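Other chains of the complex are left out, but the ones given are in their true place.
Each chain carries a letter (A and B) given by its place in the written order, and its residues are counted from 1.
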Amino acid sequence: MLQSPSGPIVETWVRVRFAETDAMGVVYHTNYIIWFEVGRGAYWRALCADVSGASADAGSFPVAAVEAHYHAPARYGDLVTIRTWVQEMRSRSVTFAYECRLASAGQRLAVGRTTHLFLDAQGHARRLPEGIRLALLGRQRA
Amino acid sequence: MLQSPSGPIVETWVRVRFAETDAMGVVYHTNYIIWFEVGRGAYWRALCADVSGASADAGSFPVAAVEAHYHAPARYGDLVTIRTWVQEMRSRSVTFAYECRLASAGQRLAVGRTTHLFLDAQGHARRLPEGIRLALLGRQRA
């Protein structure tokens, strides 16, 4: 499912919270997708200079679709590495891809992707501004 | 901790979600406090006629303090009864009290309370409008 990225890859880390586990003793499945959001935020902060970029991620780039595949479970206290990159850039949408691994042993936990539309202030789909597009591709600082 | 309520008591129900459990096999403790919010929303809907009342609960009545005491754990699939009432009404704040029980056996799971300030649109503490005050006490429909 994951294509080899040609652009930047940003890494960040989360430590599993007890609140994120479930009665199977492992991390509840939607929490990996929240970690994807953590990875996406780190990607924005790394490649887009200003805070408005980060809030734009929230504000004008709603999630249109999400997909996750689970390989192995994480447990309370585990340190997890999240790698994030841009998988596909289209005129009106961007797809991020993610990979979560155990930081210690490197075991793959989950992979996934999210597709985001670009919406203007009125909520209409629009073209991604060129500055943000280049910044997301790692070709210039926003 | 819970005083005998003299005003209305509103009941509602939640069924425990797997997402709400943790690795101890029981409901994670902050989820009872989210159920308090569910109970508070039911209270607003029951006693304050319009949707704006419900959104006012969210918007202009932020939580200033919360307290919860845990008696017995709920488990996945349990049906839980939440009882909500007004414990104390002051000029600029209101304290709701809550009790969660197993719907089947009646076993007490958790009790708690939340205190909310009344804020105006500028975010300043203000007196609770008389209409809402009376509605919350069950003396008239808002």
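Keep this in mind: a contact is a pair of C-beta atoms (placed from the backbone, for glycine too) under 8 Å apart; a residue touches a chain by one contact, two chains touch by 3 or more.
Values in this document were obtained by computation on a predicted structure and should not be read as measured data.
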Complete-assembly copy number [criterion: all chains share one sequence; 2 shown]: 4
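The working rule: only the chains that are shown with their structure count from here on.
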Chain A-chain B separation of Cα centroids, rounded to whole Å: 34
Complex interface listing, chain A residues touching chain B: 18-19, 21-26, 28, 30, 75-76
